[in-house]
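The structure appears below as structure tokens.
Shown here: the complex without one of its protein chains, the others still in place.
Presenting chain A:
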């Protein structure tokens, strides 16, 4: 199965993850600093900064797009409860 590499810059931990994994499934397990509220793309608590590999994340859904706009998120920001790692690339993130 295709594996991507997800790096949490704030704690210097990288995880090899199967394609389709959501960031939220990994970040709490490794104890990274990204925080969650609603966990379903409604509140924007989980905003994260994508330092590298934005192209290796799934496109924002309509729901996430709306939350990003509401929270005036920059181009390099995504919701960690929504974004999925696709394919084999590397993604480097940190809390917003």
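General observations
Here is the rule we use: contacts are C-beta pairs under 8 Å (C-beta built on N, C-alpha and C of every residue); 3 or more make two chains touch, one makes a residue touch a chain; residues count from 1.
One rule holds in what follows: contacts and distances are computed from a predicted model.
Of "Cystine transport system ATP-binding protein", "Acetolactate synthase-1/3 small subunit", "Flavorubredoxin" or "Dehydrogenase", only "Flavorubredoxin" is the UniProt protein name of the chain excluded from the display.
Contact with the chain not shown here comes from a single listed residue; of A:2, A:30 or A:63, that residue is A:30.
Even with one chain removed from view, chain A keeps its contact list with that chain: residues 3, 10-18, 21, 26, 28-33, 35, 70-72, 95.
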